[in-house]
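One structure, as structure tokens, below. Some questions next.
For this view, one protein chain was removed and the others were kept in their places.
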Amino acid sequence: MFSTDIQIRVRYAETDQMGYVYYGNYATYFEVARVEALRALGINYSELEKQGVMMPVLELKTKFIRPAKYDQILTIRISVKKMPTVRIVFDYEVFNESNELLTVAETTLVFVDAHTMKPTQTSNPVTETLNKYFTE
Amino acid sequence: MFSTDIQIRVRYAETDQMGYVYYGNYATYFEVARVEALRALGINYSELEKQGVMMPVLELKTKFIRPAKYDQILTIRISVKKMPTVRIVFDYEVFNESNELLTVAETTLVFVDAHTMKPTQTSNPVTETLNKYFTE
Amino acid sequence: MFSTDIQIRVRYAETDQMGYVYYGNYATYFEVARVEALRALGINYSELEKQGVMMPVLELKTKFIRPAKYDQILTIRISVKKMPTVRIVFDYEVFNESNELLTVAETTLVFVDAHTMKPTQTSNPVTETLNKYFTE
Partner (left out) sequence: MFSTDIQIRVRYAETDQMGYVYYGNYATYFEVARVEALRALGINYSELEKQGVMMPVLELKTKFIRPAKYDQILTIRISVKKMPTVRIVFDYEVFNESNELLTVAETTLVFVDAHTMKPTQTSNPVTETLNKYFTE
């Protein structure tokens, strides 16, 4: 498997009047975690899109266990546990500074040809790079 | 069960450079749908919070089937299929103007006492009002 | 001049932990007001972009006088007070349900050719339609 940790500080804009991070904003944190995980693998998602590979999200599941609060530095542990095919599944665990687990989530993304906007089985930098994490 | 339809027009701010509604923004659409569903039941969520009942989200599951686009009027069909207890589950189906199914989702919320921020079994306007949809 | 009123209900996602609408979210309200003002003039901004006319924002000025709160229905009075040239200036006044003035703002937008992404003097449906409000 492949796993890496990303840190994000909670912005004021991301809180709501309950005093917590609004539940919809975690999707953005997961996006940042995915992009930084790819960067850690040597892949620039922005370049990938320019090369014609897009990765829209097919499915998102999130469990909200404890609230995140303003100005906290959140640690997002992002993992790829299975070799991606036309789809890739990312798992997330979000921790606060006291190492309490706040949120767990899973997203499924699909590799899409930017021209046809259809799923593509063609090998791409993401599957090629992740391959070595799943073959020994 | 209880079910109602809500309409929301996609804002420019909600699109991303893929030309679609950003996947994280559906959570906001679901929030609007919940609040309007409660309003259709005669319940004002804002008043509910002032009376000390909060409804944070415990779980969110979303499947993204087709993209939503700028300026489309989305119809969100929101349903409560089981009598709520300390938790309440809302189901969502999002349709575009051609009646194509774009997204399906489910959220689980918990009734929380605003003073203790702990789950509460106490009957509240939501469970009292929904009761009649599940008892005949 | 041309002026019309738009109504927007404040979403939970748009509040922050101060209990007010986050100051950055007014820009989205102004966008909605512009698009609905154009629609009131018979112009669909989405179609306009497809026809190759884009209207990026050059300048935004906002004064925050009183806070807007969750679930309030805001009335946005949007006006065009001068005949647009290559630029168009929109003025905004935001009122709450007690008719208190919450915010005043002004945005300057520029007509841009979507292909060159450069400002264009060419007449377009917006200037053509607004023309009759400024010529008697």
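Every chain is named by a letter (A, B and C) in the order it is written, and numbering of its residues begins at 1.
Throughout what follows, a contact is a pair of C-beta atoms (placed from the backbone, for glycine too) under 8 Å apart; a residue touches a chain by one contact, two chains touch by 3 or more.
Every value quoted in this text rests on a predicted model; they were computed, and no experiment measured them.
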{"item": "Residue touching the undisplayed chain, where the options are C:M1, C:L60, C:I73 or C:V86", "value": "C:L60"}
{"item": "Residues of subunit A (touch criterion as defined above) contacting the omitted chain", "value": "11-13, 27-28, 31-32, 35, 44-46, 70-71"}
{"item": "Interface with the undisplayed chain - residues on subunit C", "value": "18, 20, 22-28, 31, 54, 56-64, 67"}
{"item": "Chain not shown, touching residues in subunit B", "value": "12-13, 15-20, 22, 24, 70"}
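The rule is simple: only the chains that are shown with their structure count from here on.
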{"item": "Residue-number overlap at the subunit A/subunit C interface, same or different (half cut)", "value": "same"}
{"item": "Centroid distance [mean C-alpha coordinates] between subunit B and subunit A, Å", "value": "24"}
{"item": "Chain centre separation (subunit A, subunit C; CA means) in Å", "value": "34"}
{"item": "For subunit C, residues that touch 2 or more chains besides their own", "value": "12-13, 70"}
